[in-house]
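The complex appears here without one of its protein chains, the remainder shown in place.
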């Protein structure tokens, strides 16, 4: 089954003619993702990588009926690209762009609530349902189809987790990068809910980090819902100094809140299997399942 | 049962110390409405008509737990009063004020959607569930408890309809003035839906008028839902000249749309009993029920 | 509240939106003077508050200043009868004289409060110059709408969606979006209900120029825009209408013979409808409103009863906020003043109805009392024919 994406997902690339977008669209096509069109204002009517390019998402939707859009536009226009996609009726929007101003994201999220679209990111490597569809920038070869669901605030650390799992013979149902920004679309809780109902998924790995309260909310949800599948969690940043932003815009301990220790404590209390050593993510999940 | 209001409704009056508000609050109390508090910024801590006055709706909600608010504040502050009530968690907001700028109402309605409160009006005589609770400015004595639901865009014309019904021995479950402005809260469709599930209500009278498409939407809803109760409708303004605003801000035929004839046609097609003669509203309903 | 084209164009100019060169004149000589300055064929546009001015003969092209002056002489003082003017027509008092444009394309651009979708709709069409409602019926595929939030205004992609729909190119593409952004800002900050530029001309030089402009402001918002309220042109209002406004009465003159005085807009419409239902014709819409004074009732009655077209009157009051005794006092005062000769049917219900009737009865004036709404209407119709 997998969540968010499957073989039938029709993918639009916003900002397709850019360098990064071109590179990754090529990779997605190679993976077998059904990329059906691209949008770059001013380049409508052209073809790029063999795909039709449109001036607006609305035109692309009309012509090619995509249901997923992946956004590669620069930070200053990215929040607006999210709104454009939602306005045109795209159901799942994956925003790769890093560095979107936080107030822009507040506005975009309000807009999304009215339209009812789902957002993954921004500042995310994207989503992959191995063997079915890859929408994002993650290296494809480390993945393999299977039964572990992954939800992560980090990019390369997700690759690390996937690599460990695959090395131990554990495939993934879907791996979702929720993004490293302070304001993101789908969060741990939303995705846990989706994985709960996904028959393919047997266990879920959460990869959190310092900052915000998404992990605490996940802990609360897992506890209150008597979450029916085993969950393991790693939270990065136990050694992070307070008040410093560690790479991700959202990774900061502020006013004494958002530390990794606190998050791990809450997750532990919710019955989540805590992973202390980031080199043992795969092994922990293996032990958990078997 | 009745809709929107019953004996247990706890009512707050926003702008209670004003002249109109004072007069009508007195009438509501006489009717037996459970008015529990009033709000006038700057007069918090005083008492008025024997009721406690608060500076903010939030304070009033904390102290007296009203679930309905009726608004008598001037047009320039009325949309904001609606938002204040919604923000404080009031479930039903009845806005009597006439003359609110239309863009203010667009903003207020967007706000309401986020908060989930129901709005009746603005520019409405209010809501009455005869014998239980009266929230508004309608003359009480013409009403009597019974089984006819009334939904109307007009004030005095509603009184006329109620008067005719009562004169023929037909009481009312609830009479709702939805307001004569272009942008209002609950519309015919929303209230038809409520009356549908109200055991006390046997038949519904719609009193429409020129302008907008609320009657057409009602017709569509009645048709599509196979509405289970008999509905009669009178639409005022068959003689109205196009392009002229007839008293109500919303009563205008614009661009050839919103005429009474068109509305009646749609209602008729939906199986609604059309009332040609406004002096026969009561008689028509009587014939319809028996 | 509608303002004149030339006033609307002043706003556009301030916003940085191109309008044709030209000026407003109140005399044929001034028209000639402006035409001479413009040096080319000019267009004379009668400034009356109505659409359909062209069909009514209110818009004329003149090839030279002499022709302009001559045409203007014909136009000034002329009564234009348009679809919205009623039979009396609208008198031409001002003429906008403008340079004609070299037209490549005509576009429709409108902003309006959309009641159904509860937002502000930005509407465009590649078929400018036509009435948009007409076009919406005949060729809906030529129209495109975007709904704007009153808080965010125009989002960039919405501007692009519309501009691409219109197939605008290069400079005109960006200019169009910029215009739309400015117009939306103006619409929201000045409480408009309708703003139309129809047509917006794409000239042969690829410039976008507003050849016409219509702005309708929300009457309810004028308290916060005194500078807009000051633009109101009352020259077409009858003295009765101006007086009625002064007393906050909702009065609209119509063509029938039965004067109506009613409280509440819905009941007033229903009263007109029932008159028609029984074969009569209402002479007016008149809603005295909820907060009416005795003096205003007097004035209301005076206005309707002194209308020479009126042969009978129907007073229909359902007392709620309005008290019947107050209405009765106002009517008696007025009826005495005008030495009432026309038949007046009175139907009263509600608050203080007994006191009201007593006042009317004791006045000794010839009122016909009917308690039943239907009977009252029948009688007023019958009496209007005697």
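Lettered A, B and C in written order, each chain numbered from 1.
The rule we apply is simple: a contact is a pair of C-beta atoms (placed from the backbone, for glycine too) under 8 Å apart; a residue touches a chain by one contact, two chains touch by 3 or more.
Bear in mind the structure is a predicted one, so any value in this text is a computation, not a measurement.
**Student:** Taking the complete complex into account, which shown chains does the hidden chain touch?
**Tutor:** So, spelled out: the chain left out of view touches A, B, C.
**Student:** Looking at the full complex, which residue from A:240, A:270 or A:285 touches the chain that isn't shown here?
**Tutor:** A:240
**Student:** Which listed residue, A:154, A:172 or A:201, touches the chain dropped from view?
**Tutor:** A:154
**Student:** In terms of residues, what is the contact footprint of the unshown chain on subunit B?
**Tutor:** The list for subunit B reads 41, 44, 55-59, 77, 80-81, 83-84, 87, 107, 111.
**Student:** List the residues of subunit A that touch the chain left out of this view.
**Tutor:** Residue positions of subunit A that touch the missing chain: 20, 75-76, 98-104, 106-107, 109-110, 125, 137-139, 142, 152-160, 163-164, 180, 182-183, 207, 209-210, 212-213, 217, 234, 236-251, 255-257, 260, 276-280.
**Student:** Mind listing the subunit C residues that contact the chain we can't see here?
**Tutor:** Listed in rising order, the touching residues are 149, 151-152.
One rule holds for everything that comes next: only the chains that are shown with their structure count from here on.
**Student:** Can you pull out the chain pair that has more C-beta pairs in contact than any other?
**Tutor:** Top-ranked chain pair by contact count is B-C.
**Student:** Of the other chains, whose C-alpha centre is the longest way from the centre of subunit C?
**Tutor:** A
**Student:** Just give me the whole-number Å value for how far the CA centre of subunit A lies from that of subunit C.
**Tutor:** 55
**Student:** Taking each chain's centre as its mean C-alpha position, how far apart are subunit B and subunit C in Å?
**Tutor:** The computed centroid separation for subunit B versus subunit C comes out at 28 Å.
**Student:** Indicate the residues of subunit C shared as contacts by at least two other chains.
**Tutor:** none
**Student:** When you check subunit A against every other chain, which residues touch at least two of them?
**Tutor:** Not one residue of subunit A touches more than one other chain, so the list is empty.
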